[in-house]
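One protein chain is absent from this view; the other protein chains keep their places.
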């Protein structure tokens, strides 16, 4: 186990090194002047030149990358060209919102995926149909459709923002401190964006889970379990589910990664103050420290997700050794 | 004849039912894949008007005379534009999937068949690409090369293949463990021949099914990239770009973004259902 | 597989639900009873609301309501006129080198410090020290005499007829509390502190900052001027214009300033449920051509293209009532009597004849700034029109950072660039001419430069010689690099109960002075 984690940590470092290097090379070769974007169109050339020096933009690429890495090793991801704040501070401000959104969306995706896979009645067919349609709609259209329906039309849910005055882990914090009013408000705000984010992954997870459940159901050991005279619930719960979740879990892990990319669109439409928005604003401003920061975070999330998925799979199936 | 009382009741899911029952439906759905491709190829013949030039008043609602689906913000016929958009989106998605399939498939095939360190190196490389936030890379590439559909497709293709590499590699590993590959080796078949004749054809069904399911994803990804300003350049039609660019009109003239948006949805739906149906048909044949 | 059938049903249901939004007839929303004004922002303000750093648009609402300058532009008129703010009156020496300001008495900063000439000196100095984008405005300051607390005498290194305009500009130097600055100076001139606080004297004070989500202002009790009934102003951030619009329709937002797309104009102009205002600004829609690109290498080609633009048709189609045909080279009213007449008229045959000489399939790229729907639409229409001339034109969006990078290597840019809305920092003709025509000005995207034009402008600003300004403009216009496409207005939609909208707006700012708003 410890060996496994050590290996993964090693791999993580390698992946992050390559990711940041890629961002740096891209920075070198992509057009865009962050200084002008930051200082404003009317800024004088003198101010621009001064700012370039401040930001070390005229240093050679290798030396900048070297500085970046040595600073990163000390936990400093540089300063955003755009917000003039430490990237770590920006990430600290925006990551919790994205994190909570994605976690809630992921729970939705698992839940809806399970419904997609298991619900059998007409209702199940209907849910499958709705999910499938939702998953095939362009996400921004789906998001706006959701706002029109649930906010403008029905008035059930708020359209934008996270609600409350608490930054950071709003939901988690209010849940832990028992601030139910705040929690309820936060929950109301998170429902719509999380649903939009969850619907496509739900279908992917549901589809795989369904196929794997179908396969497990015809497995010999399930026949054994039935032969023991167990109830169908017991057969399903003890003998089918655990043996079927492997492929579903892999897909869920993959989808979790996709969700962190999907937030770029969803956060924009729902004005969710997360790293998706941060990234969307950093890209046109050529704010490469911010872009690199987000990339590092997303890469790390991908690796951690995969590691956790592998660990859960090993837990679920003792034949898999880490 | 008794009813099925000897049969244990099932909890929600049935074990896989034989595909025979859905044979007709599956064929129809797979046929839809072909139909959409035909529509895409035949946009020139089907579209009543030029997709680029304004031909009527601005923002005519659907059902207006001469413009079944209305016109857009500069007076172009939305039906024509959507048909041409289907061509751009569908063929683009096909191209991306095909490139991903060819490149990823080749990597997967070589990795799976070679095993050992070759497999290790190729799969770590694949993992690295998988760890790249795909959208970000596409954005970066398009930013570096300048926008445009071809560049966008290039960007997507670069992040698209690892998925296929993994799937094909898994399939090849499974196939390679089967005695028929050993038998072929003993029969004196060369490595290349084993790869070509004894492994490759076995991966085709999985590859085709994965690819057709994936077309919808690419159509959606193109739309998403258009939303953040990357993708087909105006005035050329592309469904995602047309939807995204007209999104500010959603509340004033809903049809301008919704018509191409629904076309995106339909393409994606056809790809999804068609892919599933294809899987059903291929499973049934095995 | 009943999936298909249900899928189809759900598709139809979803579509109907989505399309149904239109039938939601706007009704008059009630006024707030809690003294909260809600002004929706489109997109986060991006930079900290520090007056010496902030150089974008949508966050001006915060800067202009928490800080004040010595002077401002006169509210609610459509011409350029300097009006008093923290200075009640001023004298300018004949050589435009010495500016004497008589300061308003009884003004307090939000930390309680009284406003004196010392604050003027500190404020101008900080602008220079922080080296922000608009630091150029104070770069010419030689000294500030503070011997009389009620009078500030600013001496420039050389004459500058635009200096008052600098001070009146929304981006111009704002007065900050010297003691608050000293207390929070830190190592960065209080830049960090000012991301979440303010040290100004405006009618409101920055109470809460949730970057990307919401900004909150509360009324400053010690404000010297008139106060509005709004004790609190909330500025929630919307990243999508449709979402913002829906919130406004529902009454969750009181007013939207210059954020909605022109395609919505019709809906609100005819609505009885809300008020729609078109207020004067110095902004224009502009066309800039790239002489370094392949298509517009010659002035002949450039002028032919500019003449092919049917502005009389395009403006109402795309920009609507927000804009009118620009007939001058500078902003409307900058030069008295419109002496800076723009001589480009619609003559499509010129480009047609020119195009006939080109090889078939010659390409042209028309750029626009990503996220500007008006510019996008203009570019798209023009690109479509080019096809009729056998020119293969594409319209392409560019992110901000990229747009400003072209001047370093103009060949990388598109052939033409459509600017939906752009303008100078202030109302002096120099501020217009310099940014658009001088290579170092900032908005001369493709570096299309004529040194003699720059020299004329630099000479004219010393004295404010309008004739020289006009001749510079005419000379530059002949290059064909530039077209003042249309005069734009600020479009403000507000709930029926909100009063004082036009009265709280001036030609320089793209924002409202919340202290002048009221409830009907």
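Think of it as A, B and C in the order they're written, each chain with its own count starting at 1.
Methods note: contacts are C-beta pairs under 8 Å (C-beta built on N, C-alpha and C of every residue); 3 or more make two chains touch, one makes a residue touch a chain.
The rule is short, and it goes like this: contacts and distances are computed from a predicted model.
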Protein name (UniProt record) of the chain left out of view, among "Inner-membrane translocator", "ABC transporter ATP-binding protein", "Ring-1,2-phenylacetyl-CoA epoxidase subunit PaaC" or "Cation:proton antiporter": "ABC transporter ATP-binding protein"
Chains in view touching the one left out: A, B
Hidden-chain contact residue, picked from the options B:166, B:198 or B:245: B:198
Option from A:56, A:120 or A:228 whose C-beta touches the chain left out: A:228
Selected from B:55, B:110, B:145 or B:189 as touching the chain missing from the view: B:189
Residues of chain A (touch criterion as defined above) contacting the omitted chain: 3-4, 7, 218-221, 223-232, 234, 238-239, 242-243, 316-322
Residues from chain B at the interface with the omitted partner, ascending: 1-2, 4-10, 14-18, 178-180, 182-189, 193, 197-198, 201-202
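In this text, only the chains that are shown with their structure count from here on.
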Between A-C and B-C, the pair with more C-beta contacts: A-C
Chain nearest the overall C-alpha centroid of the shown protein atoms: A
Distance from the mean Cα position of chain B to that of chain A, given in whole angstrom: 23
Separation of chain A from chain C, taking each centre as the mean of its C-alpha atoms, in whole Å: 36
Overlap residues in chain B, where contacts from two or more other chains coincide: 143, 146, 229, 247, 250, 258, 265, 269, 273
Residues of chain C whose C-beta touches two or more other chains: 3-4, 7, 11, 18, 21, 240, 242, 246, 370-371, 399, 402
Footprint of chain C on chain B - complex, ascending: 22, 25-26, 29, 52-54, 58-59, 73-74, 76, 143, 146-148, 229, 233-236, 245, 247-255, 258, 262, 265, 269, 273, 277
Interface residues, chain A side, partner chain B - complex: 11, 15, 18-19, 22-23, 26, 29-32, 117-120, 124, 132-133, 135-141, 144, 200, 203, 207, 210-211, 213-215, 217-218, 226, 232-233, 235-236, 240, 257, 260-262, 264-265, 279-280, 283-284, 291, 294-295, 298-299, 302-303
Of all residues in chain B, those that touch chain A in their complex: 8-16, 127-128, 130-137, 139-140, 143-144, 146, 216, 220, 223-224, 227-229, 240, 243-244, 247, 250, 257-258, 261, 264-266, 268-269, 272-273, 276
